[in-house]
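This is the structure I want to talk about, given as C-alpha cells.
Missing here: one protein chain of the complex. Every other protein chain is in place.
Order of writing sets the labels: A, B, C and D. Residues in every chain begin at 1.
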Amino acid sequence: MTAPPEVTGSAADADPEAALQGMPKKAIQGRSLGQIAWLRLKRDKVAIAGAIVIALLILVAIAALLLDRVFDVVHPNEFHQDLIDTQNGTLAPLGTFGGMSGAHPLGIEPVNGRDILARIFAGSWISLLIATLATVLSVIIGTTMGIIAGFFGGWVDTLISRLMDVFLAFPLLVFAMALVGVLPDTAFGLSPEMVRIGLLIFIIGFFNWPYIGRIVRGQTLSLREREFVDAARSLGARGPYILFRELLPNLVAPILVYATLLIPTNILFESALSFLGVGINAPTATWGGMLSDASRFYTMPHFMLWPGLAIFVTVLAFNLFGDGLRDALDPRAR
Amino acid sequence: MTQHEDSLGGATPPRPASSGAPFLQVRELRVHFPTDDGVVKSVDDLSFSVDRGKTLGIVGESGSGKSVTSLSIMGLHKAGTARISGEILLDGQNLVGMAPDRVRQLRGKRMAMIFQDPLSAMHPFYTVGSQIVEAYRIHNKVTKAVARKHAVDLLDRVGIPNPKSRVDDYPHQFSGGMRQRAMIAMALSCDPELLIADEPTTALDVTVQAQILDLIRDLQAEFNSAVIIITHDLGVVAELADDIMVMYAGRAVEYSSAPDIFNSPQHPYTWGLLGSMPRLDRERTERLQPIKGTPPSLINVPEGCPFNPRCAYAGTNGDLSFTLRPEFRDVGGGHHIACHLGAEDRLRIWETEIRPKL
Amino acid sequence: MSTKTETGAANRRLGEDLLVATDLQKHFPIRRGLLQRQVGAVQAVDGLTFTVKRGETLSLVGESGCGKTTTGRLLTRLIEPTGGTITLDGRDITHLSSGAMRPLRRDIQMIFQDPYGSLNPRHTVGAIIGAPFRLQKVKTEHGVKRAVQDLLELVGLSPEHYNRYPHEFSGGQRQRIGIARTLALRPKVIVADEPVSALDVSIQAQVVNLMEDLQNEFDLTYVMIAHDLSVVRHVSDRVAVMYLGKIMEIADRTSLYERPMHPYTVALLSAVPIPDTSRRDNRERIRLTGDVPSPINPPSGCRFHTRCWKAQDLCKTTEPPLVELSAGHQAACHFPENTTKLTIDPTGAAGSAA
Amino acid sequence: GGGTSSSGGGTTGGSGGTNTPAFNAALTNIFNPSDKKGGIVKIANGGTWDSLDPGETYYGYSWNFLRLYGRSLVMFKPAPGGGSNELVPDLAEKLGEPSDGGKTWTYKLRKGVKYEDGTAVTSKDVKHAVLRSTDKETFPNGPAYFEGYLNLPDGYKGPYKSKDVNTDSAIETPDDSTIVFHLKAPFGGFDYFAQLPQTVPVPEAKDTGAKYREHVIATGPYKFDKNEIDKGFNLVRNDQWDQATDPNRKALPDGYQVSMNVNADDIDNRLISGDLDIDIAGTGVQPASLSRVLGDPALKANADNPTIARLWYTSINPTVAPFDNKACREAVEFAADRTGYQTAYGGAFSGGDIATTLLPPQIPGAQKFDLYPAGADNKGDVEKAKAKLQECGKPDGFETNISYRAERPKEKATAESLQQSLGRVGIKLTLKAFPQGDYFSQFAGNPPYVKSNNLGLIVNGWGADWNDGFGFLSQIVDSRVIRETGGSSNTSVRIPDVDKLLDEAIGETDKAKREAQWGAIDKRVMEEAVILPGVHAKSLLVRSKKLTNVFISEAYGMYDYLSIGVA
Partner (left out) sequence: MITYIIRRLFAAIVLLFVVSAVTFSIFFLMPKLLGASPETLATRYVGRAATADTVRETAERLGFYDPIYVQYLDWAKGIFVGADYSYGSGVEHCPAPCLGYSFRNNQPVFPDLIDRLPVTLSLAVGAAVLWLLGGVAVGTLSALRKGTIFDRAAMGISLAGVSLPIFFTGLLSLSIFSYNLGWTAVGGSYVPFLENPGEWAYNLLLPWITLALLFSAQYARLTRAGMLETMNEDFIRTARAKGLTERKVVVRHGLRGALTPILTIFGLDVGLLLGGAILTESAFSLQGLGKYAIDGITNYDLPKVMGVTILAAFFVVVANLVVDLLYAVVDPRVRAK
C-alpha cells in the first residue's frame, strides 16, 4: 500500500465542493472554505464594491453615533428657520435645489430647515442598527426553529411549520401599528428612544423569522439525510451535537446570504412604520423617517432624494454583496 | 502535433475503413475551458473515427474528458464556455465552427445521445410520451397523433411493457431501467446515424444493465448506426465495442480493436486498469494491483507523459517520460498507443509482469 | 487478503459468532389520510437471519432497493428494528436506547457509501477523525491530535492533512478519511455500506487493499455491503444474496460463485459484464426480465417468482425457507440449481425454518 | 380639540359680489354670484364623518354641510364674512322666546315643512331628536349641552332605554308646532343650542337608533341617495322640500357627490386640477401644496385665507414637577419661540397668527394682551426665561416630556420646535408620540397617566363650538370637566377662581358684561401660565374654479356649503 502523492482532486463530478478542482497545486494548500469563498468573492468586483460601500456605511454609522456633529458645523436636529421662506408662507427652503449651499451641501428640510446631510449621517446608525439587529433576531429565531423543525420532523415539524404559517398570515404592518400603539414608551430604565428602537427591532425581527425559518428548515431537511449525520450518530453523537456541531456550520452560508438580503428590506420596513406614525420618536433622524417626512412634501422631490438615495445605495450594496456572497459560497452558482 | 503518416489525424483512418470515409471523424480535437483558476484542458489533441454499423467504446477514469468529447460532437457545450478547435467531421461536414442552428438541425436527427442519469436527464414535468413526441416532431412535420403513435411504437421496441398506457406516465413513475429505455427511445426517434451513449448503464443494476446493453446491441444491428459508448467499466465495452479507445487526462493513450485491448494491451495505464479490476472470469487473485496516485489536474497536466507520476515504468527510458509528450502512434495493426516504452519492453512487461497477475 | 493464509482464515472462520441477526425486520410505515393512519409499509428488510463470525467478511449483495443499506443501518442501530433480534458479542442490542447504545458504538462502526456525503464539508479532517474520541470520551496517550495523525498515517494519508477540509481530497482519499474515523474506536465489527462503489476502478483497488490490510492488522470483522459481484468475490469470506428484503442464498464465497443454487444468484452472476471480448459471444446468459417489484407489495410465495424462469405454481403460493443445501450453503428456493448431491422435497421443506 | 366650527362677531361682513379671481376674493364677498341651478358638486373628505346622524355629529364641517339635508330650529345665516355669525330661524318661525328669566325657551315651527317621504314635521319629532341625542351610549360623539342644561328627570337615559318616562319637565310640545324647553338654570344663549343639529327633527317611527346615520330622513332640500358608510354618499334633490318654507337656502346644485377617506394630498391635486370642488374638512391645503399655491400667482388668486376660531396651544401641566412651580411654567412661556410655533403649524398663511391669548380675536370679548413678551423677533426672551428658572430653583433647567399626536405632523413639528427653543435655556424635552385615537382617553387626557409619565407639556388645540366665549372656553379652562378616567380636553387648567368666574359669566344676562368676563378669564388663565398659546388658526383654502356663489362663512371658518353652486 503506497500513500498517494499530494492531492489535486479533479475527481469530482458529484462533489458539491468541486469548485476547486483543477486549481494549481500550491494554491490549494490548507485553505478553508471561508478562504475559498473569500478568494472567489475577491474576484467579484461588484460584490467587493458592495462590501466596500457597506463598510463605509458602517463607518459612517459609528462616526454618527460617536460625534453628534457632522463637519463640526451642523447638528442634525438644529433648526435653521432663517433659511426658510416664511415671507411667502411656502416654508420651502430659500435658494435653489432645496437650499443647497456650502454650509448645507445637501440642502435643508422645509419648515424647520434642518440640515439634510447631517440627518442622513445621524440617521445612518439607527437605520442600520434596526435593520441589522432585527435581522439578527430573525436569524436567531428562524435558525433555531427551522433547524429543530427540519431535524426532528414529525409533530415538532408540523407544529413549527404551522407556527410559521401563523406568523406569515399576520398582516405585519397592521400588527406592528397595533403593537407600537399599545406598548409603553419607557421600560427597563432605557431612554424612550432606545425602548422604541428595541421595540421596532423586536417587531420587525420577530415577525420576519418564519422566512428564514423556512429556508433553514428546508436546508436541514436535506442536510439531515446526508450521510455525515448518520456517521455522527453511529459514533454516538447526541441530538444537540448533531444540530449545532454538524448541521449548523452547513447552514451558515444560506443564512448569511439571506441575512444580507433581509437587511435592506428591514430598512424599508422601518420607513413604512415611520410613515404610519409608529416609527422612531422625533426628532431622532432615521432614513425611513426622513422619507416619510418627505412624502408630505413630495412636490419638492429633492427632500426625499437624499434619504431615498441613501436607502437605495444601502439596498444595492447589501444586495450586490449578498449576491456575491451567495455565488462565492455556493459552488453551483457559477 | 506533427503529422505522421500513421497518426490518427493523418489521411489514413486508424482502422482501414471497409468502405469510403468513416461516418464520424474527429481530428485533433481540443476542448479547453478557461476558468478562474486557469485553462482546463479537458480534451487535448484527440483523434478517432467511427464507421456506420460499428461501435467505439471510450473508457477512462472520471474526469478524463470522455463526456466533454461527446458533448463537443453534439455541439452541446454552452456558448462561450468552451474553446474548441480541431475538426469533427460528421459524414464529411465539419461540425466545429458550423452555424449553431445547423448543428441544432443535425442534433436529434443525424446524431443522438443517451445520458447517464435518465431521471435528471428527462424533464420531470412532461410525460415520457410527450418528450419523445417533441423529439420526433422537431425533425418531422407530422401531426401529434402520428407522432404519438410513433412514440408508442418506439417504447414498444425498446421493451416497455404496455407502451400504450405507459406513454402517458411521467419519468418518475418509471423504474431506472425503464427510464433508460425511454431515453433510448427518445434518442432513436429520428433514426440517428450516430448514437452516443454516455455511461448509459452506470446508474443501473447488473441485471438491468445487461438488458440495456442487449437492447443497444440489438438496435444497432437494426439501425446500422455508428455508436459511441462511453463508460469506465471495461466489462461493458468488452460486451459491446468493436474498437476501444482508452483516455487519460484528456488524451487517447491507447486505441485498438476490442480483442486487441484485452488480449495484448500495450499502455501502462491500460495495464493498470486491468490490474485494478477483480474479475469474475479469472481465478481470484490474492491482491489487486491498483494504479498508485490520483488522476492529474487538467490545468497543470504533468509534463512529458501525463501518466508519468503514476507510471511504474516512467524511469525506464531516461527522463523522456518527464520531458517529452509521447506521440499517439500506430504500433502495428491499427493498434495505437502514446507511450515512450519500446516495443520489446512493452511486450516483455505485459507478458512477464502484468499478464500473470491478472 | 494477501496475508490471509488459508489456515488463518479457517481459524477465524471457526471463531465464535460475533454478530447475530435473527429474523430481523424493518418495515417503514406509509401513512396517509386525515389522521395519518398507517396504510401500509415498505418491507425493506423482512426476516433476515444470519451470523457474522469474528474476523470474517460477510458480504451482502443484491439489486438496488433490496434492503442492503437498511440492514446495515439496523446492525449499527441507526434505526430501530421492527422485529427480530440483533446480538453483538453475546449482548442483545435490538432495542437498546440510544443512551445505552452509545458505549457499544465503540464496538460496531460503519463506513458509508458516499465519500462526499459522509464527511461534513465544514469540518477539518482533524475534527472529523477526532470526533469519535471526543464523543466517546476516549482518553488518548498523546492527545487527540496525535491519535488522529496516527490514524491518518495508518490509512495512507499524510499527518499534514490534519487541518484540511474534505473538499480538498479526492474520492479515494475521502473514503480513507471515513475509514480512519471508524477505526478510531478500534471497533470489532465494521459495517461498510458500498465503500468503493463511488470510486474509479483504479482508486477502488487502493481502498479494497487498504481494507484488507486493516482487517489483518486489527482483526476486524466486516459486514460488507456491495453490488459489484466481482469486488464481492474478491473481498468476502461469505456472501449473502438479498432480494426484496430477504436472503435468497448465503454461502461461502467459493461455493456461491462456483455452485450458485438460487436462480437469482445465477442470473446475477451471468449478468456481470466480463472484460474479455472472447467470451462475448459464447457466454451462456440468463437475462432477467422486468424490474424488482415494489417492497410495499412484495409478491406472494417466493419473492423472486415474478422474474424467475423456473417458477412454478408452488412458488407463487409457498415461500421457500432458507435451508442448508450443502455444507455452509443455504438457499431459499424450491427448485435450486447445482444440488446434485442433495435432493430436497419442496413441499416438505415449506414448513421448516432455517 | 373641539369641532372645527367657529364664529366671528367683529369682522364686518361685506355682501357685494365679484367675479375676478384674487387672493381672499371670497373672504368677505360672494365670489361669482349666481342663481343658476343645476350641476353636481363633487366633494372629498380626507377622513370620515364622525356621524351623519344630526344627533351625533360634532365636526364643524359636518354642521356646515348638514344644513343641506336637515333643518334645525335655528341656524347661522348663510352670508359672507361676519354676517354669518348672525343666528336666523330655520325650522322655527323666529328665534327662541325666553321666559322665566331665561330658564324656559319657546319655539314655534314653520308650517308646511315635510320630510322626504311627505309626512309633516311636528314639534314631537324635534323633541324626540333632542331627547335621543342625550343617549350618549348610542350617540357617543355628539355634544352634550342638552343633557347638561335641560331639566331632565333624574337618571334619564334617553328615549330608548327610559321608554315611558315623562320628559315634560325638560321639553313640552303643547301642539304639533310648538316646542318649549325647560332649563335647570337660566341660559341666555340658548339659541346657540337651538342651532345645533341635534334639533333637526327625527321621526320616531323611522328612528333606527345607531343605524339612523345610514339613512337620515331629510328635511332640507337634499336627501340621501346612496350612502356607503365610510366610503361616500350622494345627495339628490328632495322633492318634498318647499322653497316657500325656507328663506335661507337657494339649493342651486342638483346634487352632491361625496367620497371619504381620500388621500389628503390627492384632494389638493384634484382641487387644483378642477377635478374636485370642495375639500370638505375646510382645514386648508397640505404642506406639499402650500408652496405650489403660494408660489404661483394664478393659483394664489384662487385661494382664500380665512381665520378660524381655533387656538393651537400647549398645555403646561402643574401636576407634573417642576411645573407645580409657577416660575418654571413662566420660564416656558418666555423661552418658547413663537415664530417657530407658527412655522410648525404652516406659517402665517396656512398656520395662523401668533397667539398670546386664549380667545381668538373674532370671539366677542377677546382682548389683546401679552403677558410674556417674546422679544422683538418673537423668538422668545431667553434672558427672562433664565431669570424665571433661577426663581424656580432650576437655574440649569430641567428635563420633562412633551406629548403630541403621532399622526399629526404639525404637532410633531411643534414639539420639535419647542424642544429647540426651550433647549436654549436648559429645558430638555423628550418627545412622546401617541396615537390620536387614544390621545385624550388613555394618554394626554388621562390625568393619572400624565402624572405618572411626566407629561409636562401636551400639544393640544381647541376650536369653539360656536363663536362666543362660552362655546370656546367652557371645555378647556373649567377644572370640573377634567375626568380622572381620561378623555377630557382640558388637561392643565385647575384654577378654582376660574371655575367661579365661569359660573358667574354663564349666569350673567348682560351681554356686554358677560363678554368682558370672558376676557378676564382669559387673562386669569394666562397669568397662571398653564397654557402656552401657539397660533390662532388660519387656513389656506383652494377655491375650485367651477364654483359659483362662493364665500367664507366666518361662523364655520370655511366656505359656506349651503350656498355654493357649480357652473
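Heads up, the rule we're going with is that a contact is a pair of C-beta atoms (placed from the backbone, for glycine too) under 8 Å apart; a residue touches a chain by one contact, two chains touch by 3 or more.
Computed from a predicted model, the values in this text were never measured in an experiment.
Student: Of the residues listed, D:Q243, D:N263 or D:Q390, which one is in contact with the missing chain?
Tutor: Touches the omitted chain: D:N263.
Student: Decide which residue listed in D:G209, D:G255, D:G375 or D:G426 touches the omitted chain of the complex.
Tutor: That would be D:G209, which touches the missing chain.
Student: Among B:P22, B:G86 or B:G108, single out the residue that touches the unshown chain.
Tutor: Only one of B:P22, B:G86 or B:G108 touches the chain omitted from view, namely B:G108.
Student: Would you mind spotting which of D:K94, D:K231 or D:K513 touches the chain that isn't drawn?
Tutor: D:K231
Student: Please identify, in ascending order, the residues of subunit B that touch the omitted chain?
Tutor: On the side of subunit B, residues 71, 74, 76, 101, 104-109, 112-113, 115, 117, 120-125, 127, 134-135, 138-139, 170, 172-173, 183, 186-187 touch the unshown chain.
Student: Mind listing the subunit A residues that contact the chain we can't see here?
Tutor: Per the touch rule, subunit A residues meeting the hidden chain are 46, 162, 165-166, 168-171, 173-175, 177-179, 181-184, 264-265, 268, 271-272, 275-276, 288, 291-292, 294-295, 298-299, 301, 304, 308, 311-312, 315-316, 319, 332-333.
Student: Pick out the residues on subunit D that sit against the missing chain.
Tutor: Against the missing chain, subunit D presents residues 44, 48, 51, 58, 132, 135-144, 158, 160, 207-213, 228-231, 259, 261-263, 265-266, 269-270, 272-273, 275, 288, 407, 435-438, 440-442, 446, 475, 483, 485-489.
Criterion: only the chains that are shown with their structure count from here on.
Student: What is the identifier of the chain with the smallest separation between its Cα mean and the overall Cα mean?
Tutor: Ranked by how close its C-alpha centre lies to the overall one, first comes A.
Student: Could you please state the distance in Å, as a whole number, between where the Cα atoms of subunit A are centred and where those of subunit C are centred?
Tutor: 50
Student: Find the geometric centre of each of subunit B and subunit C from their Cα atoms only, then give the gap between the two centres in Å, rounded to an integer.
Tutor: One centre to the other, that is 33 Å.
Student: Which subunit C residues reach two or more other chains?
Tutor: Where subunit C meets two or more other chains at a single residue, that happens at 170, 172-173, 200, 203, 206, 209.
Student: Which subunit D residues sit where two or more other chains touch them?
Tutor: Residues: none.
Student: Report the residues of subunit C in contact with subunit A in the complex, numbered from low to high.
Tutor: 73, 76, 78, 98, 101-103, 105, 109-110, 112-114, 116-124, 131-132, 135-136, 156-158, 163-173, 178, 181, 185, 198, 200, 203, 206, 209-210, 213
Student: Along subunit A, where are the residues that touch subunit D in the complex?
Tutor: Per the stated touch rule, the residues are 77-79, 81, 84-86, 88-92, 110-112, 181, 185-186, 191-192, 277-278, 281-283, 293, 296-300.
Student: Report the residues of subunit B in contact with subunit C in the complex, numbered from low to high.
Tutor: Residue positions touching the partner: 61-62, 161, 175-178, 205-211, 213-214, 232-239, 258-259, 261-263, 272-281, 284-292, 294-295.
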